Every structure is written in structure tokens, then in C-alpha cells.
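Accompanying notes for the structure given below.
Omission of a single protein chain aside, the complex is shown with its protein chains in their original locations.
Labels run A, B and C following the written order; every chain starts at residue 1.
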């Protein structure tokens, strides 16, 4: 599974993307956040602040409860600020 | 006093502008309409249809009751259709 | 703030370019361009002529522009309105607003075009294959203009 980070989250984590193989018990976006937080303490810190880390699964915005079944790419980023 | 007509009202009346000297008893826009209607029967016809003939006194939109005191120019026209 | 009557064709793109040039103080520019349609009320339109009331027109446009500036925090605004004879596809009117706030720019733009349609002395004459006809005022234009009235008056 490919993980991507954007904006200041990318800077904090220190990588733009990485390939990971989460264990089978990681089945949701929330679970993936926790699992990645172990690897990247600064990602865990950011996730601890409510509403700050948003996600997309296969390029669709996704809530914490979203299932990862079949997911090939998950992205994490702060709230968007375009336009 | 200068009278101006615009759009189809100008075409119906047959003049774009004219100088007139209404008698002292013509003190309002409504009075002027009636007085001009005698001169221009087709103007009177148009005025008979409600809401069709609008007026401006010295280049300000004016209702029928508006006084003509001090007025130098009065214009008559159909509802505007710009923009 | 610029308000202009254009007796000859104008290019909205060029006007907007000039309007936007060198601005580092605004967040956004909203604009609306009205174009002559090639068809209207079931008939082909070959050309359209806009008659106006010189003197009063400028005065009303200035007043409408001032009203917009009083209601919204605008850095600048531009109104260009054609008069005379024009062909389908030609611009009739351009309204542009510049503001630090996009909602202000967009709302002021809608306001300006709504008021222009109901408060400025212009009259449209269409040439159709069946002859000339004066465009009639539309109740929905009055309704569009009236929605701005409640707020301030």
C-alpha cells in the first residue's frame, strides 16, 4: 500500500511517500493512522490534534471509519487551502 | 421646458424632443402627461396602459405625483431593458 | 472606479486585463459580461441596437456604482456599457469588481448587473427576420433587483 503525505504533514513526517504493508488487523483509516504513528511519532502528534489530519483513500476524501479493503493508495494532509 | 421621448414611445409620438410651455395648472408629472396627450394622441394611448410610460424629471426617475417645480427637462420612456 | 459608455465595440478581455494589472491588494476579481444572443423569444436576432438617455445614463451608472461601494468592501469596480448597434456575440455590458473578499466581489457583481438592468435608461431594439421589435422589460429582472432592496432600504 502506498502512503502519501502533503503540505506541512509531509514536512513533519519527512517523507512524501512510502510503501507499507500494514498487518491484517489494520482495516480502517483510523487504524492506519495509529499504525503509521508508531513509525512516525510526529505524524502521531499531528493526528492527536482533532480535525487536523485529513485523509483520502484511492484519491477520494475519506473519514476515519473508511475501510481499507482493496485500497492501493492512502494520503494524509491538512485541511485544503486552494482556490 | 424640454420634453424627451425614448425607445418605442419616441417612435409613436414621432418626435425625440420638443420645447413646451405648459400652463401653470400643470404642476406634476401626471398633469404633464395629460397635457401632452392632447397634443400627441398616441402618447395619450400609451399613458392609458398602466405601468407602460415611465418618466424622469431632470434626469431622475420620477413617479406621477412628482412636482414639476423648477424642472427643466422631463423625459418619457418605456420600462428600461439594458444590461 | 470607472464607469463608461461605449459607443463602439469593446473587448471585455482587454478591459479585464487592464483592470487586474498590477494589483497586489485584492484577493479576487469577479466579472460578468452580457452578450448579444443570436436568438431571443423564439426568433433569430440579426442585430441589436441599444438606445440610451445620454446624461442620465452616466448619472445612474455612477449612482449604482457608488451604491455597490457603499454596500461591499470593494477595492475597485468597472462598468462598461455599449450603446448603438451590435451583432450577436458582441458584448453589451461588462461589470467587474475587485475585493479582498471573494464573496464581496461576487455579490457586488450580481448586484451591479441586476440594478443596471432595472435602473439605467437603456432600451433594446432587436432586428429579426420578421422586422424590428423593442425588447420588453421582464418581471424576473425586477424581482432580481428587488432582492437587493430589502437589505438596505
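The definition used in the following text is that a residue touches a chain if its C-beta (ideal position, glycine included) is under 8 Å from a C-beta of that chain, and two chains touch if they have at least 3 such contacts.
Because the structure is a prediction, the values reported are computed rather than measured.
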item: In the full complex, displayed partners of the excluded chain; value: A, C
item: Residue of C:35, C:66 or C:146 touching the missing chain in the full complex; value: C:35
item: Contact footprint on chain C, counting only the chain that is left out; value: 11-14, 16-17, 20, 22-39, 88-89, 91, 100, 102-103, 105-106, 109-110, 113, 144
item: Residue ranges of chain A at the interface with the undisplayed chain; value: 4, 6-8, 56, 59-61, 75, 77-83
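Operating definition for what follows: only the chains that are shown with their structure count from here on.
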item: Centroid spacing, where centroids are CA-atom means, of chain A and chain B in whole angstrom; value: 72
item: Where chain A and chain C are represented by their mean Cα positions, the distance between them in whole Å; value: 48
item: Distance from chain C to chain B - Cα centre to Cα centre, in angstrom; value: 26
item: Per-residue multi-chain contacts in chain A, two or more chains; value: none
item: Residue list for chain C, restricted to those that touch at least two other chains; value: none
